[in-house]
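With one protein chain held back, the other chains of the complex are shown just where they sit.
Now for chain A:
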Amino acid sequence: MPTVKGDGMRGLAVFISDIRNCKSKEAEVKRINKELANIRSKFKGDKTLDGYQKKKYVCKLLFIFLLGHDIDFGHMEAVNLLSSNKYTEKQIGYLFISVLVNENSELMNLVIQNIKNDISSRTPIHINLALHCIANIGSKAMAETLGPEVPKLLVSGDTIDEVKQSAALCLLRLYRTDPHCIPSGEYQSRIIHLLNDQHMGVVTAATSLIHDLVLDNPDDYKGCVSLAVSRLSRIVTSSYTDLQDYTYYFVPAPWLSVKLLRLLQFYGPPEDPANRNRLNECLETILNKAQEPPKSKKVQHSNSKNAVLFEAINLIIHHDSEPNLLVRACNQLGQFLQHRETNLRYLALESMCLLASSEFSREAVKKHQETVVTALKTERDVSVRQRAVDLLYAMCDRTNTEEVVGEMLDYLEKADYSIREEMVLKVAILAEKFAVDYTWYVDTILNLIRIAGDFVSEEVWYRVIQIVINREDVQGYAAKMVFEALQAPACHENMVKVGGYILGEFGNLIAGDPRSSPQVQFNLLHSKFHLCSPPTRGLLLSTYVKFINLFPEIKQIIQDVLKSDNQLRNADAELQQRAVEYLSLSVRTSSDVLATVLEEMPPFPERESSLLAKLKKKKPSAVVEEKKPNKPITVEVNNTAGESSTDAPSTATPVQLPMVQAPNPTAAAPSTDLLGLDAAPAQPAQTFNMPGAPPATNNFGAPPAAGQSTLLDIFDAQAPAPAQAPAQAPAVANASALSPGAEENFCKFICKNNGVLFENDLLQIGVKSESKSMYCRLVLFFGNKTSMQFSDFSSTVITPGELASRLLVKAPPINNVLDGGAQVQQLITAECVQEFSDAPLLNIRFVCGGSMQYVNLKVPIMVSKFFQPTTMSSSDFFSRWNQLIAPAHEYQNIFKANFPMDRDGNKTKLMGFGIGLLEGVDPNPDNFVCAGIVHCKSAQIGVLLRLEPNKAALMYRLTLRSSKEEVAKELGTLLSSQF
């Protein structure tokens, strides 16, 4: 048994030895139970327990607890120890409380009372015990009761340094629990000035506190910037002997340096030129020191020196304003990429990802491509290889896509299973984002499926289909390639899905070649059928029925397959239903009907790639660097079908087949998934019961998960009366989901006030709105397009959640009958109390032709409607612009142009947005700068805006600055979709 330090509790040591000598788990439990019984009886019976014994037993209980056993008594004895006047008893009491007492325990009041006594004690060592306990528990009750005491201790001149250190961090913990415990104003400047304290330990602790305070209120604590810079400068220029014990392995105060550098990352470069120079000198010195020979061979020396260096590089990247420093940082990291320390290689790869997103250092990063590729191939540690993948992804652009993607594909074959799915996503995104030649894109994705089929998520194969459908020039090639890929003896089920879908749509493009005649195509697909899972079989059945349309010559063969018992009597209801329906469709209908039903898929509307969304979900940090071209694909929508999704279904629009899931992907989940399939679970099954209803963008053939859908025979709807079809058409069976097209139509009103908000076969809704200051008037015009009467007509506006308190909306009810061909108006008034981000919802319901109809829309009232334009001079504008430099004030988005980059058009949009366009203010005549005030009842929020088109790259950079972060962000998000 080793010697026990200090007073030593021999009984405890004996007990621990006993436990260690236990040969089995059972023996240990037995020994513990014996001890627990002993302690329990001591606590119960023996009233004469002295402090020492109490301490010993409490300590034993603690030990038992830390071994992983439950402890349900002894808490009271521990609390008793707190009021002991012996330090060690108090100390054990506090330790027990910190580890074991739940913050909601009834004992907490007693504990707090004891803490209160100790905190006002005259012995610093007792005060510190109490402070440590607060910091360890940090409950809300403590913040309330003790909150006022701690700041006093922190700033009082009488407090000794050791207590100040604990008080600073204790306050930090309480602040994290309850931000109100630091009264604003009085303490701010005194806390900031702790940065000047003589004692390095106090400064270090205080910097952590200030860090969190700044996080929430960068403006209030702005004064800390110059203090932090000068403190940093003093440390950086000091020699390692100056700071005595605060020098760690020849590095002066590394912890404080890192904390200061992190603190400065909350702000932009200092405005004051002297400060700015001083800071840049610090950063240069740190970079210079990295080149000096090491003062010690110990890893502690290099670790702490490099810790400071990496943090300095983070600050340089954050400022993103000194090209010289950025390039130097990049070169430094380049050296680390080949360092023998794995840790440094790991961190260098990570930091370089950030550098790759800066335009100043991007090229410098790309120089290291080869090293990074080598790292990917040779690193022995998967987490380092993962970083290399991240960096390759970040440094990829149009100039090196093929190489980077090639290398990643290469590596994918032997990549660790843990990172394959993410790599597949990344390859798919890059291939799509930078594809110049879409045949290359198709090859790449097919390769992906070939190499890592198991890791190709649905989003990936949805996306390739979307792209092929939207690009006529690649369709024939894609058909040829999938046909070839399917010939492989063992091909992945995902390949069958893609192949089945593409051949079903474009198989005719390669049917002229006898090697891929219709019959051959069909046989090839059908040879895979029995190997596939039910969803894929469903997809193949859809392909077969499309083949009947494309290739009438093999109709008989396919019908025979559909007729077979394997299909018609399939135990899987979904498959059986498909077989039955497809067979009937091909037997009963004329070829015209068949051709209409099975017409080629219309192009998909343009949306953000579902892949990025998926990657973000998988790994939020991985997409942070996506400041750059965010819009991944440049598929041209070659006709207006995307738009027409909001129009009434016309004969030209393909009718949707019955088993199609998720009516209209654009409405269901904008920007998330490729084909709208993800939205499927959210959609109730009835949604499918509407032949012809969701127009334009269906996702036929991408089958729902087995058993999920309720099928409705297309003939049920067809047979009774085609006339009824339109009546059913717009029914969105789900009473609460937004109607198809609601989101797009809402967006149409971001830059204009009048227009059509909704239209289908039954109903048209028009909008006119005007606003003044914080009030907005909006008139809805409901037009009945049919000759039938709508009864039980109601239109209600709801403001969900928080919005209710931020935006006061009044919408008086209207007449509940709307005659055929008639129009009715509804006046909606809104008052903006506070900035908001969600839009009010408009729920319309009525009965038409005996069936209940629901239309759910977003009311086009967004925060921009409360804009008032302002004018200002160039100097005014830029001086205010530069005042709002903190990251919290800024929203920035760099994105690809969605519309032609037309200057006049952009002007109109900006003015329609409500903000004041300032002409001749920006030195660059191509840029737009604007200023406006958002009027709310609670405040008037100034907003500055700058839109910088880059015609060469077809990109925009949109920057908004505002004293309110949420406003800048909300406005920016709204506006980004408009250019």
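In this text, a residue touches a chain if its C-beta (ideal position, glycine included) is under 8 Å from a C-beta of that chain, and two chains touch if they have at least 3 such contacts; residues count from 1.
Note that contacts and distances are computed from a predicted model.
*Asks:* Mind telling me which option in "AP complex subunit sigma", "Nuclear cap binding protein subunit 1", "EF-hand domain-containing protein" or "CASP-like protein" is what UniProt lists for the chain we can't see?
*Replies:* Options "AP complex subunit sigma", "Nuclear cap binding protein subunit 1", "EF-hand domain-containing protein" or "CASP-like protein" narrow down to "AP complex subunit sigma" for the missing chain.
*Asks:* Pick out which of A:188, A:304 or A:332 touches the chain that's been left out of the picture.
*Replies:* A:304
*Asks:* Going by the contact rule already stated, which one of A:97, A:110 or A:347 would touch the omitted chain in the full complex?
*Replies:* A:347
*Asks:* Sort through A:75, A:231 or A:262 and give me the one touching the missing partner chain.
*Replies:* A:262
*Asks:* Identify the residues of chain A touching the omitted chain, counting contacts across the whole complex.
*Replies:* 1-2, 4-7, 10-11, 13-14, 16, 20, 50, 52-53, 59, 62-63, 66, 68, 86-88, 91-92, 95, 99, 103, 125, 128, 131-132, 135-136, 138, 162, 165-166, 169-170, 172-173, 176, 200-201, 204-205, 208, 245-246, 248, 253-256, 258, 262, 300, 303-304, 306-307, 310-311, 342-343, 345-347, 380-381, 383-384, 386, 620-621
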